[in-house]
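These notes concern the structure reproduced below.
A single protein chain has been omitted from the complex, and every remaining protein chain is retained in its original position.
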Amino acid sequence: MRVKDVKKVVLAYSGGLDTSVILKWLQTTYRCEVVTFTADLGQGEELGPAREKARLLGIREENIFVDDLREEFVRDFVFPMFRANALYEGFYLLGTSIARPLIAKRQIEIAERTGADAVAHGATGKGNDQVRFELSYYALKPDVKVIAPWREWDLTSRTRLLEFAEAHQIPIAKDKRGEAPFSVDANLLHSSSEGKILEDPWVEPDEIVWQRTIRPEDAPDRPEEITVEFERGDPVAVNGERLSPAALLTRLNELGRRNGIGRLDLVENRFVGMKSRGCYETPGGTILHVAHRAIESITLDREAAHLKDGLMPKYAELVYYGFWFSPERRMLQALVDESQRSVTGTVRLKLYKGNVIVTGRRSPNSLYSMKHVTFEEDQGAYDQFDAQGFIRLNALRLRLAAMAGRKGGGL
Amino acid sequence: MRVKDVKKVVLAYSGGLDTSVILKWLQTTYRCEVVTFTADLGQGEELGPAREKARLLGIREENIFVDDLREEFVRDFVFPMFRANALYEGFYLLGTSIARPLIAKRQIEIAERTGADAVAHGATGKGNDQVRFELSYYALKPDVKVIAPWREWDLTSRTRLLEFAEAHQIPIAKDKRGEAPFSVDANLLHSSSEGKILEDPWVEPDEIVWQRTIRPEDAPDRPEEITVEFERGDPVAVNGERLSPAALLTRLNELGRRNGIGRLDLVENRFVGMKSRGCYETPGGTILHVAHRAIESITLDREAAHLKDGLMPKYAELVYYGFWFSPERRMLQALVDESQRSVTGTVRLKLYKGNVIVTGRRSPNSLYSMKHVTFEEDQGAYDQFDAQGFIRLNALRLRLAAMAGRKGGGL
Amino acid sequence: MRVKDVKKVVLAYSGGLDTSVILKWLQTTYRCEVVTFTADLGQGEELGPAREKARLLGIREENIFVDDLREEFVRDFVFPMFRANALYEGFYLLGTSIARPLIAKRQIEIAERTGADAVAHGATGKGNDQVRFELSYYALKPDVKVIAPWREWDLTSRTRLLEFAEAHQIPIAKDKRGEAPFSVDANLLHSSSEGKILEDPWVEPDEIVWQRTIRPEDAPDRPEEITVEFERGDPVAVNGERLSPAALLTRLNELGRRNGIGRLDLVENRFVGMKSRGCYETPGGTILHVAHRAIESITLDREAAHLKDGLMPKYAELVYYGFWFSPERRMLQALVDESQRSVTGTVRLKLYKGNVIVTGRRSPNSLYSMKHVTFEEDQGAYDQFDAQGFIRLNALRLRLAAMAGRKGGGL
Partner (left out) sequence: MRVKDVKKVVLAYSGGLDTSVILKWLQTTYRCEVVTFTADLGQGEELGPAREKARLLGIREENIFVDDLREEFVRDFVFPMFRANALYEGFYLLGTSIARPLIAKRQIEIAERTGADAVAHGATGKGNDQVRFELSYYALKPDVKVIAPWREWDLTSRTRLLEFAEAHQIPIAKDKRGEAPFSVDANLLHSSSEGKILEDPWVEPDEIVWQRTIRPEDAPDRPEEITVEFERGDPVAVNGERLSPAALLTRLNELGRRNGIGRLDLVENRFVGMKSRGCYETPGGTILHVAHRAIESITLDREAAHLKDGLMPKYAELVYYGFWFSPERRMLQALVDESQRSVTGTVRLKLYKGNVIVTGRRSPNSLYSMKHVTFEEDQGAYDQFDAQGFIRLNALRLRLAAMAGRKGGGL
């Protein structure tokens, strides 16, 4: 980005040291007006100080935006994704990935409202988040100018960053003097840690890495039983109490936290081409994932379920890579949402030292037919003789191939 | 099957009451010679009594076949399937499904050797196993005659079955007088239970259902740490000790058993069209699945892994439905096996009260590049500026669409 | 079906000899009331005689249903399918497959209205049509009784059929005395021929097989240029004239017919397990297929198009197998329909002796950006330097693998 080109920039601003340095760097480098945007996505930090700090750094009142996006986050991003049972590379519940498009969307809305021509974020040039932010920016405002300070500036060491902060009178909290032993991202769905002491995938993560769940070993010795109710694919109540989306996820997080649920130590493949290691804690999301699959198990048709399962990795990849605001994600969402109309009912679960154990599922829309499946006399619900024709015609092509010399499925 | 058509039949014979009744029923109904085949697949029962009982029921010595198939089972069926990370409907490790094609294959081999024109099995007309047996039979010997007594006879109640047994002097063990509270299948990979007391999916399974693992609550209070080594996609050693396939799975089963690992209570969709509920215990397989994904996480290329993930549900479906001996399973296996050439290395795991926790992975073929991923100075291994072009061209189609009025991936 | 069980049956009745025999056979065998249903799907036959014949065979006036379903057929079945670009096994435009669910749906509606408990069709036990009819029946009325005379009766030779007809005073047209040299199905979308003289796939079909198109060799020596306009994925006008769905397809059929377009001689795989050979004529549909892909080529996003392409074979398989009324087809339709919102514009085509040649496409929603693609100076629309980063990050995983000894994508 050429320096003279930018007039006003909306910065995704956390109030922390790094984005404060970015704020000041934008002002001094681009000599442009800076608008700060700070979102509450349930990361567990107060937003007041961010507002204060923005003021302190010279941002005008009308250029400071602070929003509580928790309900929108869970309702319009987390829940649609959970309808798809999305797991990236078999395990990852996409806690960071799913938050980025919402932040980007709000940044663009603020840019439109304040007449800003640029947006900026604090993600590095090696990670996925830069991609997620910027794909969303471009999809929503194709002519927007994007500033990614970490790819542009020369503050490439901690020392230089701190020097810049001091030179520009940015307050530095004592615990930020030294380098953090790893990097953290958090929101209502999860907390993730990566880098530094976590870089060697053969070394077990130190216990300090885990911030949102207690150790399974430290969890209660007795299982805790809960119920989760679903309507049309989304959870609506826990233990019989109806809750708003964000309140419900908060409740599940607490249940998961105290039972040591939702830790994941994963080596994954980044969109930018290298492998990285992340430690994730998704207590409520882990419970929700298991519960959602359980309610689907009795309400979803087999082929509907298998079709979803085959497309799930693609859906998860799209979210992980940052293509939330893309036609292909919307098309897959349409397919997924179409399947969820009857996914209504209740799941009972046991939480115990890291385990989420399904102990029951029931639904007014259940497709489970005790009459058909029973070992007992079924009064003609199912004619066992049908199985013979079913098998024989399923076998016909295999038999014809075997007769032609290709036994056992040989090709 | 017309009664007069069958000359000699090979029966999959367990030595239990049901298959003994089938044996006698075949003799009296089809008036044909019966060959019995009893396999040790690690179900945990002695085979001697089955031989004895076959003799007692009048089977000639040369018509009694008893085989230990454990090594072949694990090496040629279980391990290839685990290379694919196969999970049916998200969770089921396919313990019963994967055993059926081997039993069928051996039955057909014996039919060829003894000149038998028919085969018979003891699976019911409602389940998946009849399909798995018979598809395999037909694929291997397309002109074989298949007898499925449960679909044909009139011994449709326990009482009639026992009467038939008594009338034909088949010994009835005392504990077989009453009806079993549920039905069990077992082999070296797993034990499954279904039916009767398990038929209501809202009711939690009684503890007596679980036979192969202890309760997580009863497992040791301290985690047990183990290592599993892989070569080209298959496990070859546990805790540094090289073991044959069957011995290795046996070892993992014991480790899983005592740490309460591998229980699954699932409502699943049968190939014949109804939902059923199964309780599965796959202690060693559960450890193996997690370990295999962990070693793949550092040795498999991203797109190789994603391609596998997208096809896995199809592979699992094929195994579950009974299409092991099919061209499509062979084609998918070729794809999977091609990917496993570098899947070599060691995984360290913690086993704790039902949890399998990856704590480390390393490999001589690792694609994890600390140099590239590091938050530290990387000496030019990765040029952060490349990310800008990468993102901008990935965004181009989204920007063009947004300029054409379709913002945010609108269609 | 036990004979005494049926009270009233709705028969899909063409008025031809075979279904007339079925009608009488139903009356004499099941001793039940017969309701006839005759549909105009554009097969090119008058419906009046069918009504007459039904009367003649003793069907009461209120039990005779004759419906013109052409508009519904094209609007609700053909067009949705063409949105998916469905081709079975690479070539077949599914002309027969797509008609069956509509006939079945209407039969069930008539059964509900007349209080019939059964339905019957004239499809044989070897083909796909029996499956398509019956899956639709069961999906729409799960307790319906299905009668498939060709699978049940003993009129297994032409001679016996004619004898039955004579015995029951069913009029036999002269040309029906001898056996037809092949079997035909026709509707507004296509005409298909199979069987008898077509059974050897090495023998070229005789020209008499082709009924709906002239030979390419006999078509005009000059190309005919036409335009087709689309709105939201569906064609709405030909050569500038807005037409109803059925009128539009009729128009395209005439254009295709006279230019020798839409013949297909194919060996395909039936759902029941064997291969068969069919000769299809889909003149208008062939034009429509090419035109639809052409309008998509400028209006559909790349990933939207690729996602559709990857799922198309599954969609086509579902239609071919008879799963139109299934959740999985509905889910795929939701995905496809979501993609078609901007598929609006005009395609210009040349029709010439069997060829359909696209010569132009334009759209108010075009995503084709001359500014971006041009070889000329593009005024900064596209920064060629972005390509370097794009390529380098796409290559990163390949480079890391090559550094680890796996050159050229080796595994």
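Lettered A, B and C in written order, each chain numbered from 1.
Definition applied: contacts are C-beta pairs under 8 Å (C-beta built on N, C-alpha and C of every residue); 3 or more make two chains touch, one makes a residue touch a chain.
Just so it is clear, the structure is predicted and the values come from calculations on it, not from any experiment.
Looking at the full complex, which residue from C:Arg75, C:Arg258 or C:Arg362 touches the chain that isn't shown here?
C:Arg362
Mind pulling the chain A residues that touch the left-out chain?
The list for chain A reads 301-304, 338-342, 365-367, 369, 372, 382-383, 385-390, 392-394, 396-397, 400-401, 403-406, 410-411.
For chain B, which residues reach the chain that was dropped from this view?
Answer for chain B: residues 269, 272-274, 301, 303-304, 306-308, 314, 323, 326-328, 330-332, 334-339, 393-397, 400 touch the chain left out.
Tell me which stretches of chain C touch the chain missing from the display.
On the side of chain C, residues 85, 89-91, 105, 124-126, 130-131, 134-135, 138-143, 148, 150-151, 156-157, 183, 195-196, 199-204, 216-217, 221-223, 263, 265-269, 272-277, 293-294, 297-298, 302, 305-306, 309-310, 313-314, 317, 323-331, 348, 352-355, 357-362, 367-370, 372-375, 377, 382, 384-385, 387-388, 390-392, 394-395, 398-403, 406-411 touch the unshown chain.
The rule is short, and it goes like this: only the chains that are shown with their structure count from here on.
On a C-alpha centroid basis, what's the spacing between chain B and chain C, in Å?
40
Can you list the residues of chain A that touch 2 or more other chains?
Only 269, 272-274, 306, 314, 323, 326-328, 330-331, 394-395, 400 qualify.
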